[in-house]
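I am attaching a structure below and will ask some questions about it afterwards.
With one protein chain held back, the other chains of the complex are shown just where they sit.
Coming up: chain A.
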């Protein structure tokens, strides 16, 4: 009732407080500090990450901060775990607008980091983190803007299809599909044994949108995709083709009924829950899925026995690179005015030793060379292999294109899923959003 006035003023209020505090943000150029100055004076680093829920991820970051403090007693680290959407959509933008952002915080790369760099929010770590960048390799590029490094990933992986091996065996599917024709066959066979062939969390929009991304990846050449990310140019017909292919695929009814209201993860009624509890045979999802499936599975042991992973199938005769994959990661970046110790901590997080420990938590795939031994889970191992084999890794399109185009694109794709969108409208929505 009237009490809910706050809903309307939330936006205005948070923006206001942010701007009141804004004023001036000074900034010197980045320079690598001399070795003697580091760890001389006591500093406190504030660290915002998205492992807000109790679990192995959150516990591990606490340990990392403590270990770093033991290593360098002058550095105290204050951690705040914040739920992803809140962190990315409200808390961080507001804190960055103010003069008091956290020193080190979650960064998703792509279009977002480009905007943050243009607003002069981030510390240039090119010189200080040279060795680490070399050790991470290509994946670090997502956190680069115009050749300079502004953040480092700690998790990176490509997406693929998580599937129930037992159901595949029961349906008589000999090997995981490698082409979409085989995938369609598998869908038919799975329907025959009365299970949901593919679970999709369309309710959360992005899990559905990722199907379109994959059709785009197959329909578009690598150059077209690169150009789209940089210039937000979506004139190529391959983006319409992606929607047409998606529509044809949806028409074969591979998904659970009423998928439009199914959440992606986090509860038993979600797409994750359907796969984890033996109600659906497949789900398209990223490398973090192992951890999220675990949290919704009624019988974790059964899950670990039947769960498998295979790359998104290729489409015969399409111009896209069949070995290209969609992927993404999580990284951290340092605020412009953060102390130099921040970068040292960032480097510590991506060091092979810490990365190995991260891999052992099973919450995602590490990026640093030398950490591979920490990956024990067979499904994660197959993702790691496929990631190394991928000829090109395209960042999630909504991240690559930035939130505004990403959001409009996802909405228009979901409309196709709901039956009232068209392939052309997706491209129109993307173009309109690029002008917003």
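Going forward, a residue touches a chain if its C-beta (ideal position, glycine included) is under 8 Å from a C-beta of that chain, and two chains touch if they have at least 3 such contacts; residues count from 1.
Following the convention adopted for this analysis, contacts and distances are computed from a predicted model.
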Query raised in the report: One chain is missing here; what is its name in UniProt, given the choices "Pyruvate dehydrogenase E1 component subunit alpha", "NADH-quinone oxidoreductase subunit J", "Sugar ABC transporter permease" or "ATP synthase subunit a"?
Result: "Sugar ABC transporter permease"
Report summary line: Among the options A:159, A:204, A:294 or A:344, the absent chain makes contact with A:204
Report summary line: Given A:66, A:89 or A:305, the correct residue touching the omitted chain is A:89
**Report entry** Residue in contact with the excluded chain [from A:51, A:156, A:414 or A:430]
**Finding:** A:414
Requested in this report: Spell out the interface residues on chain A facing the chain that's missing from view.
Outcome: 1-5, 7-13, 15-16, 19, 22, 85, 89-90, 93, 96-97, 115-116, 118-121, 202-205, 208, 257-263, 269, 402-404, 407-408, 410-411, 414-415, 417-418, 420, 433, 436
